[in-house]
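Heads up, one of the protein chains got dropped from this complex, but the rest are sitting where they should.
Each chain carries a letter (A, B and C) given by its place in the written order, and its residues are counted from 1.
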Amino acid sequence: MKKLINDPRAVVDESVEGFGLAHADLVTVFADPKYIVRKDAPVAGKVGLVSGGGSGHEPLHGGYVGLGMLDAAVPGAVFTSPTPDQILPATLAVNSGAGVVHIVKNYTGDVLNFETAAELAQAEGVEIRTVLVNDDVAVEDSLYTAGRRGVGGTVLVEKIAGAAAERGDNLDAVAAIGDRVNQNVRSMGVALTACTVPHAGSPSFVLEENEIEIGIGIHGEPGRHRIPMENADGITDRLLEPVVSDLGLTSGEKVLLFVNGMGGTPQSELYIVYRRAAQQLAAQGITVARSLVGNYITSLEMQGCSITVLRLDDEMTALWDAPVHTPALRWGV
Amino acid sequence: MKKLINDPRAVVDESVEGFGLAHADLVTVFADPKYIVRKDAPVAGKVGLVSGGGSGHEPLHGGYVGLGMLDAAVPGAVFTSPTPDQILPATLAVNSGAGVVHIVKNYTGDVLNFETAAELAQAEGVEIRTVLVNDDVAVEDSLYTAGRRGVGGTVLVEKIAGAAAERGDNLDAVAAIGDRVNQNVRSMGVALTACTVPHAGSPSFVLEENEIEIGIGIHGEPGRHRIPMENADGITDRLLEPVVSDLGLTSGEKVLLFVNGMGGTPQSELYIVYRRAAQQLAAQGITVARSLVGNYITSLEMQGCSITVLRLDDEMTALWDAPVHTPALRWGV
Amino acid sequence: MLPSTPLRSAGASDVGLDVNWALRWLTLSAEAMAEHREELIELDRPIGDSDHGENMDRGFKAVMVKIAEAPPETAGAALKLTAMTLMSKVGGAAGPLYGTAFLRAATALGEAADIDAATLASAFQAARDGIVARGKAESGDKTMVDAWTPAVDAAATAAGDSDVHKVLVAAAEAAEAGAVSTDPMLARKGRASYLGERSIGHRDPGAVSTALILRAAVGAAE
Partner (left out) sequence: MLPSTPLRSAGASDVGLDVNWALRWLTLSAEAMAEHREELIELDRPIGDSDHGENMDRGFKAVMVKIAEAPPETAGAALKLTAMTLMSKVGGAAGPLYGTAFLRAATALGEAADIDAATLASAFQAARDGIVARGKAESGDKTMVDAWTPAVDAAATAAGDSDVHKVLVAAAEAAEAGAVSTDPMLARKGRASYLGERSIGHRDPGAVSTALILRAAVGAAE
């Protein structure tokens, strides 16, 4: 394991501290319990947005704290959900009285910890709504399992719900638009290499030189199928097809196409994947109206990518275009 | 070699094509000869800015084409300088009559190819100035060698000279501010792992599990020293010290601190490096007035980072803050 | 894989369990988490995300610190402190689940200075029910419930003899067997469920940590 770190157990502490120093104009970082808050929080009259999860997915979530997106982010240990004693103060810090939306990726740990924090916050008089993100088509959705994971769609939920909160939507409306994004977004990922959790010290799984893992999650957890290496176009087709069919996209619809890097894959390769995906969508009569390409929700240094497609309507498009000013996503301001 | 590519020889073609599709609102991509031009080029009355170099350093340079930065970028094969037959049409396409500045990283190949293109452009009546970037303190500067390489400082030269051109500075003034940035910027990098050039098929050098390469360039060319792995703080000190001392920074000065990822290193690690660098500068009474942390000039999937420090004055600071709207850098708009 | 702690032949069958037992239990649990940290990480690697050992070790280390700062005066208070600490330090799925388990057990113990066999068995039952209430896993879903449920059943049966030591041993042995029983299961809850068929053939890390904790409870009574 070769990493630019000091003590493997201090990785999150030191990284978040550095993040706070680099973005002191946008965010305030609290060390213990650890959470990151928008500089001007709570914003009077505005619904607060809090997300969080295990660390190792940077820029998610801390990188999305700021105008037009999250009010607070709660980083757990690497790949480990944060705890209620972090989520609660973050929630209280961003509550202006208009209530707080928790954006939670659907993992047992995240769900349980946010659930507890929500109960505690409600006990303190804060109205809470929870938007659960579960966009990963690699996982079969079922009442009898933990259900689909939240992956790339999370970034889009945070941006669009964040814009709704910023324009003054009330608590239920912000939660509703978050849910609407979640219902219209699907993702699927691939790993070319594994990643190494600093405190674990060795890779989360082993891929042979000629193997890739289709349907990878963002925690170095294994995917659904392991197949021999293919070229970029073939891999892209494997990721895109289930996304499009699960969404039931048809000719004439407009989408946002998001090609996300897992952390260790160069941007040039993401554009090769984007090219194929855009061509395939075009061939099906689907218009790519908005695009996002880059490392936005990662798995440490994993090589690979995910493809996320969001069915757009006019309101979601306008909210996507609305100004955002965070460490990792910025436009219109 | 596991990469998200199709034909190793089509990597640049397909990647640039995907880039053009994803950013069609900002850039126009020409395929043969290959170059990328700002959508609204030539901008009447504005000095044109052209940069270029081998591919594999994305988002450099294509990602910096747009308002307030480059007018055109010329991508060569991976790690190979582009040729005059690309540079010339790019130069002509962005010439509004106010002349064109070539921003050239100091590598023999880049210098020679841009030199030829400049001659040809001048023969067609276009006034050319060249800003040579050579900020890498890992390489000893000498009249009798190829001199220092252009690395991280290039991004800052492109941003600041781009802002000067955008505000209407004339040809000599734009070149002068570019030179001023170059004179006040220094960088040094480290590799934890090597990268693999697609057409070469195997890593550019071999680092043992416990070795790192200090003073790495951005082409997978070996650095100056190979040392046993150290922790992030130790590595940061090794990179920062020569940068600060070569710049002759003293207490009371203001700087821009740029921690750059080589492509395969997670953002969380870059912030650990940033933290130490910011602390060390603060301890020396140097104020970090501006920051940039992320993958801005890369070496494919290499793991590692570089530290760049720019001594700021008020004008450079204002030009840094000026609006920019490119695929990879955007603010104020 | 599980350590088989040599048992002292049960002697003081009429002796109850007090706060000192609870503190020894937590101390031995913390030692077990530290000692088995790697093993739990390795179990979590193929069907999870390689953090269970790290999470549990971090959590129980924090419990030790809390106990040292303000030593609790009853077994119930000790378990409540443990619950709050695990809840805030473990994270992941295991944190809220174990947190709830210890909280419910603490409530079941109440202020009792001396825990008899029936109270002990009902505390285990409360712990298990708390986990099920939070995590909604059923038996056979390949989770820590598959260690807790047989442990609770065995404890209830053993409680008939009114011998706390027998209750502890029965629970620990059943939990250990329960952990082993997860090997062939197909995971339907937690992170392992994403693997579908590929989860078969691996032991559930949470079931193993449960067995370790219940085994520590035996050691604390020796």
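Simple rule for what comes next: contacts are C-beta pairs under 8 Å (C-beta built on N, C-alpha and C of every residue); 3 or more make two chains touch, one makes a residue touch a chain.
Computed from a predicted model, the values in this text were never measured in an experiment.
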Chains on display which the left-out chain touches in the complete complex: B
Touch with the omitted chain, as defined above, among B:F30, B:F205 or B:W331: B:F205
Residue among B:S96, B:T116, B:Q280 or B:T317 touching the omitted chain: B:T116
Touching the absent chain when the full complex is considered, from B:P84, B:G150 or B:P327: B:P84
Residue numbers in subunit B that touch the chain omitted from display: 33, 54, 76-86, 107-109, 112-113, 115-116, 138-140, 144-146, 149, 197, 199-200, 204-205, 217, 219-222, 224
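One rule holds for everything that comes next: only the chains that are shown with their structure count from here on.
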Remotest chain, subunit B as reference, centres from CA atoms: C
Chain ID, smallest distance between chain and overall C-alpha centroids: A
Distance from the mean Cα position of subunit C to that of subunit A, given in whole angstrom: 33
Distance between the centres, which are taken as Cα means, of subunit B and subunit A, whole angstrom: 29
